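All protein chains but one are shown at their positions in the complex.
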Amino acid sequence: MRKIKTGVFGLNPLLDGGINENSTTVVIGSSGAGKTTFAIQFIRKGLEAGQEGIFVSLDENKEQIIREAVEMGWEEIMDYLKDETLVFIDASGKDFSNFIRKELHKFVSDWKGAGARIAVDPLTPVIWAVESNYEQRELITLLLKLTRKVGTVLCTLEEHGTEGDLSGKETIIPMYLADCVIHLRYKALEGTNSRTLKIIKCRNSWHSEDFHPYRIINGLGLIIQHELTERTIKRESTEKLMKALEKNAERLPENIYKRMQKAFKDLSDSELGGITHTELMRYIIDEYS
Amino acid sequence: MRKIKTGVFGLNPLLDGGINENSTTVVIGSSGAGKTTFAIQFIRKGLEAGQEGIFVSLDENKEQIIREAVEMGWEEIMDYLKDETLVFIDASGKDFSNFIRKELHKFVSDWKGAGARIAVDPLTPVIWAVESNYEQRELITLLLKLTRKVGTVLCTLEEHGTEGDLSGKETIIPMYLADCVIHLRYKALEGTNSRTLKIIKCRNSWHSEDFHPYRIINGLGLIIQHELTERTIKRESTEKLMKALEKNAERLPENIYKRMQKAFKDLSDSELGGITHTELMRYIIDEYS
Amino acid sequence: MRKIKTGVFGLNPLLDGGINENSTTVVIGSSGAGKTTFAIQFIRKGLEAGQEGIFVSLDENKEQIIREAVEMGWEEIMDYLKDETLVFIDASGKDFSNFIRKELHKFVSDWKGAGARIAVDPLTPVIWAVESNYEQRELITLLLKLTRKVGTVLCTLEEHGTEGDLSGKETIIPMYLADCVIHLRYKALEGTNSRTLKIIKCRNSWHSEDFHPYRIINGLGLIIQHELTERTIKRESTEKLMKALEKNAERLPENIYKRMQKAFKDLSDSELGGITHTELMRYIIDEYS
Amino acid sequence: MRKIKTGVFGLNPLLDGGINENSTTVVIGSSGAGKTTFAIQFIRKGLEAGQEGIFVSLDENKEQIIREAVEMGWEEIMDYLKDETLVFIDASGKDFSNFIRKELHKFVSDWKGAGARIAVDPLTPVIWAVESNYEQRELITLLLKLTRKVGTVLCTLEEHGTEGDLSGKETIIPMYLADCVIHLRYKALEGTNSRTLKIIKCRNSWHSEDFHPYRIINGLGLIIQHELTERTIKRESTEKLMKALEKNAERLPENIYKRMQKAFKDLSDSELGGITHTELMRYIIDEYS
Amino acid sequence: MRKIKTGVFGLNPLLDGGINENSTTVVIGSSGAGKTTFAIQFIRKGLEAGQEGIFVSLDENKEQIIREAVEMGWEEIMDYLKDETLVFIDASGKDFSNFIRKELHKFVSDWKGAGARIAVDPLTPVIWAVESNYEQRELITLLLKLTRKVGTVLCTLEEHGTEGDLSGKETIIPMYLADCVIHLRYKALEGTNSRTLKIIKCRNSWHSEDFHPYRIINGLGLIIQHELTERTIKRESTEKLMKALEKNAERLPENIYKRMQKAFKDLSDSELGGITHTELMRYIIDEYS
Partner (left out) sequence: MRKIKTGVFGLNPLLDGGINENSTTVVIGSSGAGKTTFAIQFIRKGLEAGQEGIFVSLDENKEQIIREAVEMGWEEIMDYLKDETLVFIDASGKDFSNFIRKELHKFVSDWKGAGARIAVDPLTPVIWAVESNYEQRELITLLLKLTRKVGTVLCTLEEHGTEGDLSGKETIIPMYLADCVIHLRYKALEGTNSRTLKIIKCRNSWHSEDFHPYRIINGLGLIIQHELTERTIKRESTEKLMKALEKNAERLPENIYKRMQKAFKDLSDSELGGITHTELMRYIIDEYS
């Protein structure tokens, strides 16, 4: 999978280089967590890297988003809008169900290329546009399917229900459907001021499983703090594993042997966690011989 | 952004000087927290500063608000009403959905200028005027859009559900839609008497992230207590950051270099929190070189 | 505002002398807390003071209320009923929504004077008479508006939901709409027997913010216990404040100076809490000079 | 008020001699708490004392109730049924709303005398017979009104929702409407076996406010355990109170003086709790002089 | 009451010998607790004792139940089915409401004898077949009434809602209606593996009030562990009670005296718990002399 940079300072190493191209990401956070700022950083990064940008706004109008972008020190937004590298779709006040099934559908059909960045900010009212869980899932599935055709998708999502408890249907359905889920946890009503970011899942990619404090700074946007320990690449155990695999080559079908060789190549000790090389080898032989 | 004073004693320094002009603020609090008093202070301050005032009341009638204002030592309210610098819109008992879509719409269209102060007290029954989350969001979006055209908007909002837990839909939707959210926490049923104010978010502005005790005093209104430590302006780290930026000037695109210069100008150490200047510089180079 | 005595032993000093005339009070409590007894004491006090009394009963019939009154040692109730100084409106079994909009409306229009006492016991089924929060609020607003025309209103309110958690819509809507809210907390299912009274809010009046144990005694009714410390009138800080005001007279607009003078007149140290006179003076100058 | 014995061993002293005649009592308990057994004991006691008995069953049929009664060692039930001193109304499988409004109404109209005992076992499905809180309240009000005409009423009530939390609408509405509420708390799912009885309220009567363990014994029914300390009659404080009253005779209106005399007559120190005689005297003078 | 053995190893002594004939038992447990296994053991025991068996299955089809029975080492099930001593009613996929009112009704009318064992597995979807609490109660009442005509009934019931909290309406309604309630508590999501059985109630019978660990063993089914202390028969206190009764013979009506004699005959000290013989004697005299 090709990785693209997120535009959020300090986030890329936590995602093994960035988010997967043509994947869908959901950014969840409560009021004041910095969701729209995140979305603007994501779109800006793409434009600066020569990608096209599409901003689908469901609440704010164009003027407000621009104002916020400029306040973030990004005056070039005006130029991008002028030359239509950045397209702004104002869906506020529309029937979202209809908007997705008709307007967005047409927009996507007419679009050329699949390398754009699309931000949907926020996804929440789309879910409310229909009643049942069933239809909500169907509508979100369709929205993600359509936007993914055009490029890499990022949706912001409001955190409803008790803070830090992501079990409401507004959040849980998009979380299941997205490839990558990032939680911006903002404890506004507790005594501390800390904001922390957690990557909940990222399909087909290694990702950090820790909590990372972040700050929102005027003119810069979100900055994620993390110790400079990226993906560890110690390989003591995994080298032993490779040797054990060679020893057992005859006991395994050829295609399995090859698949395992390939899997072990990139494997580091930290990923194995507490699993020893003898244990894992035993499991493989149990399965295939 | 231009700042305007709130009229609440001790609050302005916590918002870097006041609230942003032409923004929308939501003041949340339970019964007895002082929401209406806050709204009266906000309108009074504007009138005293030569701005026009519009008071949209959804519960109380004109007489009661005036009585409360006078009780607060503000007898001039009668004069302002007489010369129509203060306009009172009594929407109590009306179909709010209809009121907003028709009457308020017309009122706003007819109004001249965009420098007034508008108080909506309380916003809560507007949310109840329609059934689904979807329509509620739409109606609040429209209300804020219309009133913002006329000037700076302040809405009071009742705290429903368990005290201090702002996760009910009566509160959460306006919180997401407003630019600034202020929580007046009143622990009526616990042993302590303390009232505390917390600024939950304020778009495009620095704001205090602490809890501030406040009192309601007859004749004065709300008074917010805070240590005399305003926005810190120590700049040790940020000066180093500026130097590091200069050193790396060649490694960065010109527009990025300029944007960063501008962002670092107003940045103080406290805003950086635990992020060191080397860390931040590294993030920037990772993103742009 | 004129104060009238509540009729409940020991309560008046906690409300700075009693409740405000022509205001609306809500008394909340669970089963066994003594709500009806409170209402009878309130009406009796008025009759004894020469005011007329109106008892709107929504559950019990006339006979039961009378029996309870007599049991409380108040045999004169029969005389008051006979000479129609006390009017009993039995709304039990009626369509409350209709009752309020039609019968009560007519009753109020026909009534002469505005010095009566009105008890509504209990308010709860009125809320249930309509479905949505929206209509409930509207109906309660109307009920309070109508009864307030006739005099001073007291409504009892049942505590639904978990004990001591007043967040159910049966309680929260009337709490927001009333001028004065008194909570009779009865911990029937916990090990202790204590009943405690708390004044949650009282618009336009100083009130105690403490918890006060109370007892219900046959023949006497509710008796509130409180230390004999009424509203403190130490004025050290406030005198300094007055002097500081005089010093800064020139820096303030004249009307503000006068308003502050007036506000400081009645102010005692206890009301200032932790706010020092220098702090408050600074806030005032920040706002007005 | 005249007291009648409950038929439950050890319970009468906790209610100052029994329950009030022609009052309504609700007995709440979870599955296995002994509600039906309580009802049978209540009816039996009446029959043994020469009162008539009416058993309104909403679940069980006549045969089962009889079997349970016989199992309790009460074979005479057959004779009472034969000579129609005990009337059994089997409402199981009926439309309860209709049953109450028509059949029960007619039954009550035809009945002679007001000295019977009526058991309704259980009240719960009556509440479910209608949808809204509003109608439920109305129906229960009607049921209690009708049955009270015939004599003293006892209804059993199932405990729904979390154990020991009586906040569900199945329980809370009848609790508010009844004169006397008795809770049989059975902690079936916790480690201990204890069953405890608590009297939550009893209008117009002194009652124990403690928790009392009880047991259900085959052949005897419920037996309530309590220390042999009945209503304390120490009168030190109250005698001082009486003297203080005499001293202040002139400062009080005559009717108030007389009423107080009467109230103090039966008053014991335990009922005054922490209220001193000087405190109470002061309250009275504050109110009336 | 005649007792019949349950077929579950170790359970009978906890029920004073078994369950009462022609009673209704509900066995509640979460997924994996062993409800179906319990039902199979119950039916098998009856067949082995010469009783007929009726298995009403609402989920599984005949083949699956048989497979599970055989897996439990009970191959004779095939013979019982062949000679129709065991009847299998497959109600899966049927309209349960209709099934009960029509088919089951007819089945019961046609059946001869009242000594069979009937298992309904599981009862849960029957409750879901109708909407309101009211109808659910009615339908379960009817189901139990019909099946009880044919013999002794056992229904399994799924535990919905938080584990070990039996307050959902799926569980609470049948619990109230059944004569005997047995809870199989399986803490699947906690760290321990323990399964424990608790008898929540058993009308007209002594029963254990303790928690008993149990295991499910292939080929045996459920085995309940309990200390070998059955119903204690120490009678020190009760003998004293008997003597006290004799002494007071003259103070009591003859029928009461006889009833008490009979009740004391089988009474053991453990059943009296903390109640002393003097206390109990006092209660009896208070009630009857």
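In this document, chain identifiers A, B, C, D and E correspond to the written order of the chains, with residue numbering beginning at 1 in each.
The rule we apply is simple: a contact is a pair of C-beta atoms (placed from the backbone, for glycine too) under 8 Å apart; a residue touches a chain by one contact, two chains touch by 3 or more.
Quantities reported herein were computed from a predicted structural model and do not represent experimental measurements.
Colleague: Using the touch definition from the header, name the shown chains in contact with the chain that isn't displayed.
Modeller: By the stated touch criterion, the chain not on view contacts A, E.
Colleague: Please pick, from E:Glu158, E:Glu271 or E:Glu287, the residue that touches the omitted chain in the full complex.
Modeller: Residue touching the absent chain, from the options given: E:Glu158.
Colleague: Among E:Met78, E:Leu220 or E:Ala249, choose the residue that contacts the chain missing from this document, as touch is defined above.
Modeller: E:Leu220
Colleague: With the full complex in mind, choose from A:Leu11, A:Ile43, A:Leu146 or A:Leu166 the residue touching the hidden chain.
Modeller: Once the missing chain is taken into account, the touching residue is A:Leu166.
Colleague: So that we can see where the missing chain sits, which residues of subunit E does it touch?
Modeller: On the side of subunit E, residues 5, 7, 9-10, 12-13, 31-32, 45, 48, 59, 61, 67-68, 71, 73-74, 76, 92-93, 122, 124-125, 128-129, 131, 158, 160-163, 188-189, 191, 193, 213, 215, 217-220, 223, 225, 228 touch the unshown chain.
Colleague: Which subunit A residues would touch the chain omitted from the figure, given the whole complex?
Modeller: That gives, for subunit A, the contact residues 1, 132-134, 137-138, 141-142, 145, 164-167, 169, 172, 175-177, 181, 183, 198, 200-201, 203-204, 206, 209-211, 253, 255-256, 259-260, 262-264, 266-267, 271-275, 279-280, 283-284, 286-288.
As a convention for this text, only the chains that are shown with their structure count from here on.
Colleague: Hey, what chains does subunit A share as contacts with subunit E?
Modeller: The common neighbours do not exist; no chain touches both.
Colleague: Determine the groups of chains connected by touching when subunit A is not counted.
Modeller: Taking subunit A away leaves a single connected set, one piece.
Colleague: What is the chain whose Cα centre is as far as it gets from that of subunit D?
Modeller: Centre of mass proxy via C-alpha means gives A as farthest from subunit D.
Colleague: So, what's the distance in Å between the C-alpha centres of subunit E and subunit D?
Modeller: Result: the chain centres lie 31 Å from each other.
Colleague: What's the contact topology between the chains, one of line, ring, star, complete, other?
Modeller: It is a line, because the chains touch in a row without closing up.
Colleague: Can you identify all of the chain pairs that touch?
Modeller: Applying the touch rule to all chain pairs gives A-B, B-C, C-D, D-E.
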